[in-house]
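Notes to accompany the following structure.
One protein chain is absent from this view; the other protein chains keep their places.
Chains: A, B and C, in written order; residue numbering restarts at 1 for each.
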Amino acid sequence: MATKAIADYRFPPADSQDKFHGAQLLYVGWDHHTMFCAPFCWPFPPEMRFGDLVEDVFPGAFGYHPEFARIDWATTTWLKSGAPFVPDFDKSLAGNGLRHKDVLRFVTPGLHGLSGSGA
Amino acid sequence: MSMTDHQRLGLKERYALMTRDLAWDTTYQPMDKVFPMVHYEGIKIHDWDQWSDPFRMTMEAYWKYQAEKERKLYAIIDAFAQNNGHLGVTDARYINTLKLFLTGISPLEYMAHRGFTHVGRQLPGAGPRVACLMQALDEIRHAQTQVHSMSNYNKYYNGFHDFAHMIERVWYLSVPRSFFDDAYTAGPFEFMIAIGFSFEYVLTNLLFVPFISGAAYNGDMGAMTFGFSAQSDEARHMTLGLESIKFMLEQDPDNLPIVQRWIDKWTWRGTRVLAIVAMMMDYMLPKKVMSWKEAWEIYFEQNGSALFNDLARYGITPPKCIEWAAVDKEHISHQAWATLYQYGAAAPFHTWSPTPEELDWLSEKYPNTFDKYYRPRYEYWAEQHKAGNRFYNTTLPMLCQVCQIPMLFTEPTDPTQICYRESDYKEDKYHFCSDFCKEIFDNEPEKYVQAWLPVHQIYQGNCFNPDVDPTAPGFEPLPAVLDYYHLAAGRDNLDFEGSEDQKNFAAWRNLAGRD
Amino acid sequence: MSIDLRTVAITPLRNTFDHIASRFGDKPASRYQEGSYRLQAENNFHYRPTWAPHYEIFDKHRSALVMDDWYSFKDPRQFYYGTYTLNRARMQETAEGAFSFVEQRGLADTFDPEAKALALEILLPLRHVAWGSNTNNAFISAYGYGTTFTQPCLYQAMDQLGIAQYLTRLGLLVGGVGSVAVARVAWMDDPKWQGVRRLVEDMFVVEDPFELFVAQNFAFDGLLYPLVYRNFDAAIIAKGGPTISMLLRFQEDWFTETSKWVDAFMTTASTESSQNSKLVAGWVTDWVARSADALEAVADAALDQGAAALAPIRDALSERAAKCGAGQ
Partner (left out) sequence: MSNVFIAFQRNEETRDIVDAIVEDNPAAHVDLQPAMVKIDAPGHLVIKRQSIEDRMGRTFDLQELQVHLITLSGHLDENDDEFSLSWAN
């Protein structure tokens, strides 16, 4: 549906990829771990290795959670925009088909949050 | 003879002569040029004379009664300041609610002032124009009385000092600000529903009645006075909002689907902004009056259903989002406070762990949800804090494209699962916290693609002061962002425990021989 | 334990808000300052108005006037809502006293019929003129930039609504409901009012808020108020005594007060730069000429000397313009 306006009403989107100095945005959330109140948002170069995200970036972001150290990445499953997604850790973000403003979720079987609360 | 004429006129007839009879249909300039904004939203008005004035105040009466209110209000503000009334509040934690108020709400009062001036110029009907302009005048009153009331707090406490700068920049303040920018940039009819209905009827009733009653209960006579005094004007404003809806619906059946969509949209927009008020009531008032859930039930559910039942005769159905909101009422205060707690390094007010007694109060008020979903995280954080490991989340969150709140809300069917929704529009993806924010976007994507989302703006490099070089070696973005916010790191932010506010309040109270 | 918070002497951490301190220094600030400066949003707007997509929500480019700082405008009365309302409540009390005095003694009924008819003929259509000014000042307040500029314009708009209502009250008291209806017909159809009505309608479509400020508050009111509330008022007193004049007290006091404010803004705008001075002077010339033309027929009907009475009023207004830096 078009926005009703008195005159032409079209503007360039505020967050198109060209505004991020070569990076693209990626959102990542840890399912059933709402102690982190919301998924995270990062700007990454598209050529960044996917494994670096998990190995280098995640500890700083998710590491405060006592269950983080217990994650078994081999059994962790992933969703991209809600659909199953199998990342190749050695390929780049772009090589994994990730585009600007894609959203990933990961599910860690056996981990149910603080005192099993989903937090 | 003239005097009998004068005396025979009732309030209504007299008021009509004092307002709508002053206007005329222009002939030297076409009406469409004088009132160019009245058609494009698709609302059809056939007869502005059918407008029924809700309150009938002439300017004389307005000046007289408003001046009386102002005299009372400023006498109390003065006395409160002269007597160091700020030291009489229950606990310095309370003062943080006022920081949220001044940075997040007062600037909206100002926007309401300008918005009603604009709509008061643009509506061709003299009845609603006068009501709008009177409201425009009231709204600058609210902005100013709030600034004046909190001016004294600013002198003694941190976090108040640059509210006008912060509302334009700080991440969570984009929530209330974008709410109002959205209404302001809508057409004049939508504005009336957005502000007259959603802001006045849904939002301010909850903020100014139960919350302000809570402020009084916590010893803040200053806030109580500006709050109740403002709300006395809001009573007029609510009736204006209600009359606007009725008027549009009565004028033409084609208006129904448009008005319905606006009611649905703005009920949801208002509900989302209220997450801030929810946490103010449940977590930030040291002495509690009622829980958020109870306030919501009285002022939204009971009052709202009365309104929607009333509007049913025009074919209006209650917004679908009400069912979702009924689930959310047991969650949002806990989720919102958890968010501000963890991002407490980037907010210009203090956060804290609820005391054990407060946790028990929350369990009692939220028997279905608190112990099961929320107590564990608050207890864990308190423990960690005690051990010297206070939780500060330093990774930026994903935001909803429409309400701009971090994506913290959970699925109505599963409180452990964050709710994700998305839409593709042109080249890009857009993400939302709920079905309703997504629907709002899908209805008007050209509007919401413009949103100034604080997290994205930081990553674009737009939230650093001009003299900062983000490419310099060792550049630390987060402190640079706090500088851009004019947030005094270590004074305005972080936990209440150990804050300058806490120490000063205790020391000053001690001087007064209290505690 | 005794509690006396009043006796506690504590040193404030700061005297005022940062934006006030950066402008005026860190010292206790006035309520006018804290309640006005920097209240309007200036940066990082979220969306463009659907009713004006080519502008930001608040946009300096709506006016051709160029100000380095729109907060250079300062209301000499330093009105914020509280002081404004208290001031108007006092004026209202005075006016109320006059209306009650006339009403209770039945003074309107004994007023010279010919003078009464003339007073109603000239004064009652001005209800609509005041309504026009309410519309125009609402426009300036809505689309102007910076609170110290826009705030007093809303007060002006509401004052003009009040004036329209005082004139209505005068009509009801002196001439009855019928006289108000007659004046309305005259406003729409009587040739002597059509020049004024055309001018008011022309002002409704002016798009530059500062031009409209000059047109309405300086040029048109600068001629209308002296003509009606000085010359015509004096003429009616001469013909029938002071009764009706008592009912015009609010407008007379009001014009004296608001002219000082209008001149202050004219001066601030004109002295900012030679471009501004030229621009404002051009608007003055244009709108004073059009206003004088429009008022001729009214002056003819109102005064024995007719339109000739306008010449000295126009000269005085030119002097005002020159003093403000907007002279020719």
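The rule is short, and it goes like this: a residue touches a chain if its C-beta (ideal position, glycine included) is under 8 Å from a C-beta of that chain, and two chains touch if they have at least 3 such contacts.
Keep in mind that this is a model prediction, so the values were computed, not measured.
Every shown chain that the unseen chain touches in the whole complex is listed here: B.
Within the full complex, the residue among B:T90, B:S305, B:N368 or B:N389 touching the omitted chain is B:S305. Only one of B:M57, B:I140 or B:A480 touches the absent chain when the whole complex is considered: B:M57. For subunit B, the residues in touch with the chain missing from this view are 10-12, 54-57, 61, 65, 68-69, 72, 205, 208-209, 213-214, 216-217, 224, 228, 231-232, 234-236, 238-239, 242, 289, 302-303, 305-307, 309-310, 312-313.
In this section, only the chains that are shown with their structure count from here on.
Just to note, of A-C and B-C, the chains joined by more C-beta pairs in contact are B-C. Using the mean of the Cα atoms as each chain's centre, the chain most removed from subunit A is C. Centroids built from CA atoms put subunit C at 33 Å from subunit B. The centroid of the Cα atoms in subunit A and the matching centroid in subunit C are 58 Å apart. Touching of two or more other chains is recorded for residues 48, 50-51 of subunit C.
Shared interface positions of subunit A, defined as residues touching 2 or more other chains, are 3-6, 9, 11.
Residues of subunit C that touch subunit A in their complex: 48, 50-54. The part of subunit C that touches subunit B in the complex is made up of residues 1-8, 10, 12-19, 29, 31, 34-35, 38-51, 57-58, 80-82, 85-86, 88-89, 91-93, 95-96, 103, 106, 108-109, 127-128, 130-131, 134-135, 138-139, 141-143, 147, 150-151, 154-155, 157-159, 161-162, 164-166, 168, 172-178, 180, 184, 187-188, 197-198, 201-202, 204-205. For subunit B in complex with subunit A, the touching residues are 36-37, 40-42, 187, 335, 338-339, 342-343, 372-377, 380, 391, 393-399, 406-408, 410, 415-418, 420, 422, 426-431, 442-447, 449-453, 455-456, 459-461.
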